[in-house]
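A single protein chain has been removed from this complex, and every other one stays in its place.
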Amino acid sequence: MPAMTMIQALNSAMDIMLARDPNVVVIGEDVGYFGGVFRCTDGLQKKHGRHRVFDTPIAEAGILGAAVGMSVYGLRPVAEIQFADYIYPAADQLISEAARLRYRSGGEFTAPLTVRAPCGGGIYGGQTHSQSPEGIFTHVCGLKTVMPSNPYDAKGLLISAIEDDDPVIFFEPKRLYNGPFDGHHDKPTRPWAKHPHGEVPADYYTIPLGKAAIARPGVDATVIAYGTMVHVALAAVAESGIDAEVIDLRTLIPVDIETITASVEKTGRCVIVHEATRTSGFGAELSALVQEHCFYHLEAPIERVTGYDTPYPHALEWEYFPGPSRVVEALRRVMAD
Amino acid sequence: MPAMTMIQALNSAMDIMLARDPNVVVIGEDVGYFGGVFRCTDGLQKKHGRHRVFDTPIAEAGILGAAVGMSVYGLRPVAEIQFADYIYPAADQLISEAARLRYRSGGEFTAPLTVRAPCGGGIYGGQTHSQSPEGIFTHVCGLKTVMPSNPYDAKGLLISAIEDDDPVIFFEPKRLYNGPFDGHHDKPTRPWAKHPHGEVPADYYTIPLGKAAIARPGVDATVIAYGTMVHVALAAVAESGIDAEVIDLRTLIPVDIETITASVEKTGRCVIVHEATRTSGFGAELSALVQEHCFYHLEAPIERVTGYDTPYPHALEWEYFPGPSRVVEALRRVMAD
Amino acid sequence: MSNVRPLQPRAPQPRPYLHIPEPTARPGEPADFRTLAIPEAGRQPRPAIDASARELRPFAEDLIRVMDGEGHAVGPWNPEIDPETLRRGLRVMMLTQAYDKRMYRAQRQGKTSFYMKCTGEEAVAAAQAMALDRADMLFPTYRQQGLLIARDWPLVDMMNQVYSNTKDRLKGRQMPVFYSSAEAGFFSISGNLATQYSQAVGWAMAAAIKGDSRIAAAWIGEGATAEGDFHHALTFAAVYRAPVILNVVNNQWAISTFQGIAGGEATTFASRAIGFGIPGLRVDGNDFLAVYAVTKWASMRARAHHGPTLIELFTYRAAAHSTSDDPSKYRPAEEAQQWPLGDPIARLKQHLISLGQWSEERHVQLESELVEEVRAAGRQAESYGTLDKGPHHSAKTMFEDVFKDMPWNLRRQRQESGV
Partner (left out) sequence: MSNVRPLQPRAPQPRPYLHIPEPTARPGEPADFRTLAIPEAGRQPRPAIDASARELRPFAEDLIRVMDGEGHAVGPWNPEIDPETLRRGLRVMMLTQAYDKRMYRAQRQGKTSFYMKCTGEEAVAAAQAMALDRADMLFPTYRQQGLLIARDWPLVDMMNQVYSNTKDRLKGRQMPVFYSSAEAGFFSISGNLATQYSQAVGWAMAAAIKGDSRIAAAWIGEGATAEGDFHHALTFAAVYRAPVILNVVNNQWAISTFQGIAGGEATTFASRAIGFGIPGLRVDGNDFLAVYAVTKWASMRARAHHGPTLIELFTYRAAAHSTSDDPSKYRPAEEAQQWPLGDPIARLKQHLISLGQWSEERHVQLESELVEEVRAAGRQAESYGTLDKGPHHSAKTMFEDVFKDMPWNLRRQRQESGV
């Protein structure tokens, strides 16, 4: 199997889907000739033609409005929002339109579109190039929300998202584009080629939406994470010496409640980790679900390790980032109780 | 004290603030000559002049963009979004701009604006005139979120919101505009004049943001609610015969954690009620907070009674609405455990 | 009561100079249309369908009119429609009006929660639907019910939606008049204004990508043109030369605000198109022939790959905004009757009579036939239920169609709901 970065894996997913399904189109700001500011669509226009992969004006709401219309026609648009921070102008088309179309039309019209958006911090992007707004979209009924943590999953999940008949918002942790990242920003960066999940089949395959993965089995505590935080959690578990199970959600909505419940019932202790700000983040929903489903198994309060309730600061990025040491502390607290 | 409906109380708050502070302006779709589709700004243009109270084009993002600019100039705009369902086009101006301005400018620029938006169902408004999107905004650091449950609070909270130096989003449960509503839609409607909180001082007064009210003291369980659901909760408690304490949050962000904690520590049982869809609603955050703060006091799983995770349907509005019987069931469940 | 503070004395303020647009007349004042410049019918030239947007500029401030004061069709825009088609147009408009009347009454009788009429604007939907191909895709607002009627969509089906009854294809989920029909090529109406506009452009882009000859048409009210989606639609349509017709129905009012608040004081809405290099044509929206001709022209232009056209349909919202509205609060009561462009039905009737293809007698007869047709449909629809009395779709359906496959949380919620 070839080694791929997450960028290459995402590129491969789109390449394959453009070839398999003549209704797939890839659109967004700078995605055409140039191949995207993160290079995820590199070479796709050249290979599949200017009518399948093309640049759009800088108008996120226009991109998603057009994508909804394309969906209604019968296409499967894959739209890139250049940074997740810039998805707000398109909120209405996503929330009021894409997510509601099937319901409000009694199933006659649907919007099987995929919105790709790089998210998360760790690249000195400051408050408008570092956000993780997934929590907002998990509140929107009719939308599926996905966030992969490695190239293998990224490709399989993106293919599933494109093939899914409902709108999917696909968040890509940009700090993982070129290599795994466990929060130790002062250590040398590693390439995906040295990571087992950097091995990615060249061909078509899917990873089903709605199914979590056990990133590390364990019995003493459960860590629920997704995206970059999976790597942070794994590092923290290793450093803590606690035999914790790490769940990589992969899909946030619909969330894999069975995997979560099975784990917490086993461990009785739970730490939830995300990079997004804490209040009303997806961690709140996870915490509520865990206590609803596993109340009588819980031996300690569920802990949330998250971004602080502030914008993502530029210079103090590493003070802000919920790194391994904060996860270790939380693990220690849940074990102590 | 005069009796006022919630509409009159809100109108009075704006009237008083327009008179007290020459920097207050009231803007929005149909708010000027006509006085608002719900009549909340009735008479204000005539009294305070066309330059203080005026109609805007139908562009929610334009309204809030202009309001941010006005704030920067030194005004205190009070902007009406005709229905909370129509706030999404303005999401970027609210989230990326109003909420972030103080932080990103090191405190040099601020956006002390108030966004009023009627929310909630119960008037056969279907999915685009019934939403309760407050959960989304509670995730946005830099924004305060308020939802009153009665005329007295509405006036005092709106005055506080207008005077607040940070942006406040002020949700008005439209089903409460003309009278209290406890979810028994088949019973005759009652006017505010017959409700103690329908007595509203004619003059200036404030209710501080961030302070909840105990709508009903009790010792057996805690019900946390806000807006319309306060009345539903009170009805449910009465019907259940359970001596539950009902907390009316009034302000969602910053949430009054002390009142919540004190109550749940006392009762050991907690039911959270909101009209918004369940997943990642503000109830998730409340649930997470309660279990974080009161874990060792909890004697039963925290229950959430909420709107279902579907759009608000038109004909099946009362099947959808989380009415008293669902709250009673939840109360019974928390008491049974 | 906390923090009672003394009232501050107000400092004298310099005079404000913000311009706040005001309509020419308010309740209690006589209607005033003196500033409306209405050109003579037949005077507007008819350009080639491949004329450049620049050449077409004068049309954005003109007003294309075909029927003169006597109902004669004059000038180069005369579409020369055969009498049968004209009679069909008249019938569609009259049926729309009869339908509106009945459903308005049904709402007043409590059979449903809400209704919106298109009184005075019947020509827009009727003529435009007839000028388009049946396979073209329509992205309307709530005020183009006439499109469905022109496409012979069953009134009963429309009523089922308004009543949210057991035969409502939308399963009682949408507010009344938010129709949707894939089969009729009529896109699901959204409560959120303007969203359909960029969607129509996206649909048209898709058609172009596929080399399809079908085009899209979208409608928006003049008030809603202020929304960003209007801008996105024009931008995308211009950039990709999408085969789409972008209609702005300028009916002078957006609930309580006149078109000046939407930005129509200094210029026309058709002019918006100029800034994008899109032709903007302004047409007498109460002139069936002119609306038909302009729409046909734009559709031929789009189908021949010359790109989008914006059409401003200049008309008047004669009725209230909706059953929730009371226009006597914000505009002179008699404004509607004094609208200088008259009533579209009366004008087409006059035209047909002047051609010797219609008569007062036939008109009266058709009117009562249509009332009967609507009444019959109404009875049938009501037999399937009304909002107030039911029956409705079962509560189970509430949990369906959120996603194609129901996820666990909805399955569980359905179960907990006991349905």
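All chains are identified by letter, namely A, B and C, in their written order; residue positions are counted from 1 within each chain.
By our rule, contacts are C-beta pairs under 8 Å (C-beta built on N, C-alpha and C of every residue); 3 or more make two chains touch, one makes a residue touch a chain.
What you are looking at is a predicted structure, and each value in this text was computed from that prediction instead of being measured.
Chemist: Which visible chains touch the chain that is not shown?
Modeler: Within the full complex, the chain left out of view touches A, B, C.
Chemist: Touch as defined at the start, partner being the missing chain; which of C:272, C:331, C:392 or C:414 qualifies?
Modeler: Only one of C:272, C:331, C:392 or C:414 touches the chain omitted from view, namely C:272.
Chemist: Consider the whole complex, including the chain that is not shown, and state which of C:46, C:101 or C:241 touches that chain.
Modeler: Candidates C:46, C:101 or C:241; residue touching the omitted chain: C:241.
Chemist: Just name the one of A:102, A:139, A:278 or A:293 that touches the chain not displayed here.
Modeler: The one listed residue touching the chain not shown is A:278.
Chemist: Which residues does chain C use to touch the chain missing from this display?
Modeler: 13-21, 53, 205, 208-212, 226-232, 235, 238-242, 260-263, 265-267, 271-278, 280, 305, 307
Chemist: Tell me which stretches of chain A touch the chain missing from the display.
Modeler: The missing chain touches chain A at positions 19-22, 29-30, 32-34, 37, 50-51, 54-62, 85-86, 88-89, 124-129, 156, 201, 203-208, 278-279, 308-311, 313-316, 319-320.
Chemist: Give me the chain B residues in contact with the hidden chain, please.
Modeler: Touch with the absent chain occurs at residues 25, 51-52, 56-57, 59, 61-62, 65-75, 77, 89, 92-93, 96-97, 100-110, 141-142, 144, 165-166, 210, 253-255, 257.
Here, only the chains that are shown with their structure count from here on.
Chemist: Relative to chain A, which chain has the most distant C-alpha mean position?
Modeler: Here the answer is chain C, farthest from chain A.
Chemist: Nearest whole angstrom, what separates the Cα centre of chain B from the Cα centre of chain C?
Modeler: A distance of 34 Å separates the two centres.
Chemist: So the centre of each chain is just the mean of its C-alpha atoms; given that, what is the distance between chain A and chain C in Å?
Modeler: Roughly 41 Å, centre to centre.
Chemist: For chain B, give me the residues that contact two or more of the other chains.
Modeler: 61, 85, 88-89, 127-128, 279, 309-311 - these are the residues of chain B that touch more than one other chain.
Chemist: Which chain C residues sit where two or more other chains touch them?
Modeler: 168, 171, 173-174, 178, 190-192, 228-229, 402, 409 - these are the residues of chain C that touch more than one other chain.
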